[in-house]
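Now for subunit A:
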Amino acid sequence: MLTHPLTLITFIPLVGMVAILLCPRALTPMCKWVAALTTGLQLPIAVWIYAHFDSATSAIQMVERHQWIANYHVYYFLGIDGISVSMVLLTALICFISVFASFSITRAEKGYYALLMLLDTGMMGVFVALDFFLFYIFWEVMLLPMYFLIGIWGGPRREYAAIKFFLYTLLGSVLILLVMLALYYYGDAHTFDMTQLAARAGSYSLTFQRICWLALFVGFAIKIPAFPFHTWLPDAHVEAPTAISVILAGVLLKMGTYGILRVNYPILPAASHELAWIFLGLVGTINIVYGAMVAMAQTDYKKLIAYSSISHMGYVMLGIASFTAVGINGAVLQMFNHGTITAMLFILVGVIYDRAHHREIDGFGGLAQQMPIYAGMTGFAFFAGMGLPGLSAFISEVLVLIGAWQTHPLMTVFGAGTAILTAGYLLWCFQRIYLGPLNEKYSGLTDLTLREAFTLVPLAAIVLLLGWYPHAILGLIHTSLDHLNQVVVNAATSATVALR
Partner candidate 1 sequence: MLNPLPVAFIRWIVVLPLLGAAINFLAGAALQKRFGRTAISLVGCGVVVGSFVIAVGALAGMLQLAPAQRFMLDDLWRWFDVGPLRLDIALWLDPLSMLMVLIVTGVGGLIHIYSTAYMHDDPAYWRFFGWLNLFTFAMLTLVLADNLWLMFVGWEGVGLCSFALIGFWYRERSNTNAGNKAFIVNRVGDWAFVIALYALFSGLRAVGHPTLVIRELARYAPLIADHPGYLGMSLVTFVTLFLFLGATGKSAQIPLHVWLPDAMAGPTPVSALIHAATMVTAGIYMVSRLNFLFSMAPATLEVIALVGAATALFAATIGITQTDIKRVLAYSTISQLGYMFAALGVGAYDFAVFHLMTHAFFKACLFLGAGSVIHALGGEQDMRRMGGLRERLPITFWTFLAATLALCGVPPFAGFMSKDGIIWAAFSRGPLFIWALLLTGAGVTVFYMFRQVYMTFFGDFRGTHEQEHHLHEAPWPMASVLVILGTLSVVGGFVMLPKFVSDFAPFARFLDPVFTAPATHSLMATEFHAHLEVYFALLALAVVAVGWILADACYRTGSLDAASLSGFADGIFYRLSLNKYYVDELYDRAVVRPYLFATRALAWFDLRIIDGIVNLAATLTVFASWLSGLLDRYVVDGLVNLAADATLAAGGRLRRVQTGSVNAYLYGILAAVMLILVIRAMVRA
Partner candidate 2 sequence: MPAGLTLNHFVILSLALFLLGSICVLTRRNAIGILLGIELILNAANINYVAFAFFNPAAHYDGQVFAIFVIMLAAAEAVIGLAIVLAIYNHLRTIDVAANETLKG
């Protein structure tokens, strides 16, 4: 029986980081194993949380609440509900996988793994913090290691990419900070407690809500990333080392939509209902279509995947904007599925990059002949990305679109139609890299190593499992999400009543 599961899962990586930093120089090769052990401890805790989570209630669970800075009403307040529990699971999983995906890093391992662990703490913290101040701190904590991980261990244009990432995210953070302060000072009872902020949601004036909503939206949209704030992502992905891309796509992008569900929706429900259709629905649809079309024209394998990631995050936004239980559940499931599938895709790109040292799609050909297991795994991931039925993304995209049809049929038509475009660019890419006659230059390439297979197989298993038994996640999240959806819809109704 764990008494403080959330504190434990959040700060275990920090302990790992200290252990890595204290590692004597002679034992530097052990760093990766310390990291693996740390995340390997984190994963069972996540599973424990999964097993002990009570999905029948929308209340906050596993709460830990202690006063931290009394003068400013700041609390150390952790807790999870249906919105965050799947993200906690995803984070633990992706971090574990990404440690193993990092084994090919040889430069300054110690610093690398230390930063990775810090990043882990930051991400986990964002998902479990329920005090806005604490949330913000974790949000910023996550930013710093990411900057260095891209900026030091990245590709040739790493500095440009890292700075772009950093500045973009910082811009978002500033807006979030401002809203946090605005909410804190609103009314007489100053608080950073998100549950209390949400409880008094009815007292915020509509104008105040709108301004805060938009500022928060921009802050979170940068993270998603929503059109037109998305251009940092392809650069960051292209330059970042494989494991960092995996984390970036697998976990970091989810923070944008998670933030919207955690902050915008419960705390600013009336504004959410009013503004979501354009800023989440329309922008989400643009993301879906635009990302798919731009992906088609890419010549860099990793950039193509990055744009497909943008496209797929659009479904999350569209689902959130649907204001139906089905759509919003689909959106959160899509967050999880996107995490696993995109992680697979980036690992797969990394596999070929490690061997061929380039990522030009047209520079390969016929790899299926040379690396059949690798090609098979890529095919699996590609079809998962296309939302092939029987694999997890199908369920979530369908739920999103069923939900979205209720409120925005036209957007749904475009969202659903993009499945054609997605098939187009992924199949074309697959054909150019894996099919056709073997490019003689690569007749010496070896198939997947055991380590690489170890990073891919669990993800593939989850993708397959969730295609046939999505209840494993849906059962966990649906009570909280139904409740959240109801809150927003009710707030909108009462707002319209008040206007009359």
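Keep this in mind: a residue touches a chain if its C-beta (ideal position, glycine included) is under 8 Å from a C-beta of that chain, and two chains touch if they have at least 3 such contacts; residues count from 1.
Regarding selection, all candidates are chains of the complex that A comes from, given by their letters.
Computed from a predicted structure; not experimentally measured.
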Candidate from this complex that touches subunit A, chosen among 1 or 2: 1
Touching residues (chain side subunit A, partner candidate 1) in the complex: 164, 167, 228, 230-232, 290, 293-294, 296-298, 324-326, 329-330, 366, 368-369, 372, 376, 383, 388-390, 394-395, 398-399, 401-403, 405-406, 409, 412-413, 416-417, 419-420, 423-424, 427-428, 431, 434-438, 468-471, 474-475, 478, 482
